[in-house]
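The other protein chains are all here in position, but one chain of the complex has been omitted.
What follows is subunit A.
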Amino acid sequence: MTVQQEIGRPRRRKEDARLLTGRTQWTDNLSRPGMLHVMFLRSPMAHARIARVDVSGARDLPGVVAAFSGQDFAAEQGSLPCAWPVSEDVVIPDHPPMAVSEVRYVGEAVACVIATDRYRAADALEAIDVEYEQLPAVLDMNEALAEGSPKVHEAGNKAFSVKINSGDIEAAFRDAPVVIDRTYRQQRLIPSAMEPRAVLADTDGEAFTLWSSTQIPHVLRVMLAVVTGIPEHRLRVIAPDVGGGFGSKLQVTAEEVLCLLLARRLGRPVKWTESRSEGNLTVHHGRDQIQHIRLAADADGRIRGLRVGLLADMGAYLMLVTPGIPLLGASMFNAIYKMDAYEFGCTGVFTTKMPTDAYRGAGRPEATFGIERVMDELAAELKMDPVDVRRRNWIKHDEFPYTTISGLTYDSGNYEAATEKALALFGYDKLRAEQADRRDRGDPVQLGLGVSTYTEMCGLAPSRMLGESNYGAGGWEHGSVRMLPTGKVEVITGTSPHGQGHVTSWSQIAADALGVPFEDVTVLHGDTAIAHKGMDTYGSRSLVVGGVAVLKACDKVKEKARKLAAHVLECSPDDLEFAAGAFKVRGTDQQKTVQELAYAAFTAHDLPEGVEARLDSDATFDPENYSFPHGTHLCAVEVDTETGMVKIRSYVAVDDVGKVVNPLIVEGQVHGGIAQGIAQALFEEAVYDAEGNLLTTTMADYLMPSAADLPTFDLDRTESPATSNPLGAKGVGEAGTIASTPAVVNAIVDALRPHGIHDVEMPCTPERVWRALRERAQEERAQEGVRQ
């Protein structure tokens, strides 16, 4: 029998049929007998003392079962957790799920209504009376840190500070022939998963079940137990179908805590579903940093040293991993480049805005943007080609494994190969020629080419390393494999997918490892009563940690099967060879398939000494190191210098994500990632006004790209297998987002450089581009005037 290798095969997804026919289980689809609906009244002010909340008007309305203020829950609601106290000096303010005495951002919950349906609940919210005493909003990070600034929290506006030093930075900058000094802004983003968050909590009086559109059912369960005091063993968390996350559902939210507490208090199931405008206010935001970057280099373009100073906007509170996000970028600013010295400093700042936290890439897109923009500035300064500047500095293929200046060891990679492939696919030289021609002709539509050669730190796992950075949990992952009596296979994973296709990829891994048909495998996940151990899905860790755990569990099953086969076939285990799903006695045609052995292990009529009934096994995997996918992204833009309009003409990405399990899924992840990174470069920004009101509360105001706004992306791959895990995989979920933002902005700046422009702030909207051009032209005219 020839068995087709599953790993590497572009399998269509097992997940699709249900999703395509509407047989879905989004949390908002679920219902329980007697279920009530919760709605929250949210603060209209960025900063205020709550003088009085009167919910009595709401309580009297038809269909209303109860209404509560934060005060009503003050004693039992606990504080939302922060699991990443990054430094000794970190300040973690109390964070009640419903505000008790003070609100610190627009959208913070102050009261709630529980009614028989959502229309009634919405009506009742209007009958709640709140008296606020307004306090000054604190919106700008620099102003927040200034002497005498109004305070967001009693302890002040500084959340923490961190400094990292490696090499002799003073020496690197002393007499450096070239110093590039730039400040970049990472605008605040709203992650905008298509499924709004939803929570359903139920109890039978003893035990609790919580369904949530979460990425992290396992972490959530632990945290909810700690916050609410509900014993962990009486709390089951289920993430049913989850409609995207991108980090925004890697959170322990006020609504999850409160739904659980309301179910306990009322003894009835309660559900909350957010509206989009509620979500834009209260789903944690992403990015929001000011980066001050200085790079010292030799005259030939070799980097000597890099200094990074970050201000990171925490918003009003520290949520689950808020302070850790900028630090995830700390060891990535040096990227793929060799240098003598590196200095990183970061100050976390409290402001009266929605807290920030993980958003696709989390810290690494910010870092990659900073360094890749500055590399282009270095190239411009030295009149070098941006690709050549990178070539001069990057770690060469034969230098891996390589320990970087920031102390990470990159296991494998080949930047040369990926870049060459990308340049060829892009038609780099031809495009450069066209660019020169357009410049010569003074074409109002200029062509710009942008490159970004990135690496990222994937597979958030090594528990030891997470511990060293003060993170409050480990990063191992769990896998479990059960051979059923009929020979079918159930795989259980501790990862919790929300669009990544784990069911399909994990089936491929198990099918290959056990030699069983792909169709015979099913994958269970996302329910703490079934997938009883796990650390969930974020940071491109699922395959490289969780997938490997499944592989290890399969190996254990096989070892058990081998003992059983030897017993049944009356030979020594060493005489057996495993191929195509069967143990075969070497040199004979006697064999037993794993699926047959599963039946024998089920009947247990005749088991060898020491072999237990049922063919199954558990495994955890905790890698020694992160993994480091890399790649080269190239973007060509046409910039209309008369209107400021930017059009992406072509986009090429060559990514190296190590060994690929399912090329179809990898490609899809890269596509989506690129789109999200382009969105940061061109379209999206969460905007607050001077009073701290969010102006981008709807999808009409917050500009997410549609199909009409994006081109088709041309993709290719190179493959340098990871050495830090037996699958050789590196992770892919965030690569596209990390690489694309600087590629696009580099392209825009490249188009505008002859106009004297060396930066455009993100998002590079037509208005911003047009303003940059106009301001530059005015400056030039003014200079002319001075000269005359």
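Quick note on the criterion: a residue touches a chain if its C-beta (ideal position, glycine included) is under 8 Å from a C-beta of that chain, and two chains touch if they have at least 3 such contacts; residues count from 1.
Please note the rule applied: contacts and distances are computed from a predicted model.
Colleague: Given the choices "(2Fe-2S)-binding protein", "Permease IIC component", "NAD(P) transhydrogenase subunit beta" or "Thiazole synthase", state the protein name listed in UniProt for the chain not shown.
Modeller: Missing chain, UniProt protein name: "(2Fe-2S)-binding protein".
Colleague: Which listed residue (A:G247, A:P326 or A:G501) would be found touching the missing chain in the intact complex?
Modeller: Once the missing chain is taken into account, the touching residue is A:G501.
Colleague: Decide which residue listed in A:L19, A:I530 or A:A579 touches the omitted chain of the complex.
Modeller: Checking the options A:L19, A:I530 or A:A579, the one contacting the hidden chain is A:L19.
Colleague: One chain is left out of this view; which of A:M314, A:A598, A:I665 or A:I738 touches it in the full complex?
Modeller: A:I665
Colleague: Out of A:P196, A:G301, A:G413 or A:G644, which is the one that touches the chain we can't see?
Modeller: If we include the chain that is not displayed, A:P196 is the one touching it.
Colleague: Just the residue numbers, please: which parts of subunit A touch the chain that's not shown?
Modeller: Residues 12-13, 15-24, 26, 28-29, 117-119, 192-196, 241-244, 246, 275-277, 498-501, 664-665, 667-669, 671-676, 698-700, 704, 706-708, 710, 712-713, 736 of subunit A touch the chain that is not shown.
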